[in-house]
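Each remark here refers to the structure printed beneath this line.
Yeah, one chain of the complex is gone here, protein chain that is, but the others are all in their spots.
Moving on to chain A:
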Amino acid sequence: MTDIVALIARAQNAYVRCIDNGQIEAWPDFFEDNCLYKITTADNHSRGLEAGVIFANSKGMLRDRIASLREANIYERHAYRHFLGQPWIVSEQTDEVRCETSFFVVRIMRDGTTDVYATGQYLDAYTMGERDLKLHERIVVCDSSRFDTLLALPL
């Protein structure tokens, strides 16, 4: 059990490090080709409402998200700093682990303004490969239904 927690924690750390260091081109590679990534609110999630702020059901859609952020969308430069809780293992099978991890994200704007941007939890399904583990599903459930101005970088 400890090994699994350590493996997941390591994967989670690599994921947020990638985003926080601005290497978002590598972000889709944390996912399987056939995946689900969704950012939604606790209210939508608890009511069973399907639509999210971001919804992607393929790695291609994640790549498109990054390509659009880099090439098309216009927004003020900013960065995140993610703080993660310990993963809570919900279920463990040979090839899949489901877990929940709290996150706390601070957003640093171009002018230095630093605010709590989002808190919530990752509801994850990791596929356990021989060499590494990939996200088969990540539902980002934000505690608040309120988003300040924009959500550009992924959570």
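Assume a contact is a pair of C-beta atoms (placed from the backbone, for glycine too) under 8 Å apart; a residue touches a chain by one contact, two chains touch by 3 or more; residues count from 1.
Throughout what follows, contacts and distances are computed from a predicted model.
A.B. asks: Quick one: the chain not pictured, UniProt calls it what, "CoA transferase subunit B", "ABC transporter ATP-binding protein", "Fe-S cluster assembly protein SufB" or "Rieske 2Fe-2S domain-containing protein"?
C.D. replies: For the chain not displayed, UniProt's protein name is "Rieske 2Fe-2S domain-containing protein".
A.B. asks: Out of A:Glu25, A:Glu50 or A:Asp95, which is the one that touches the chain we can't see?
C.D. replies: Touching the chain that is not displayed is residue A:Glu50.
A.B. asks: Which residue among A:Thr41, A:Thr101 or A:Gln121 touches the omitted chain?
C.D. replies: Of the candidates A:Thr41, A:Thr101 or A:Gln121, A:Thr41 is in touch with the missing chain.
A.B. asks: Touching the absent chain in the whole complex: find that residue among A:Asp29, A:Asp64 or A:Glu96.
C.D. replies: A:Asp64
A.B. asks: By the contact definition given up top, give the residues of chain A that touch the hidden chain.
C.D. replies: Missing-chain contacts on chain A: residues 39-41, 43-44, 49-61, 63-65, 67-68, 71-76, 145-152.
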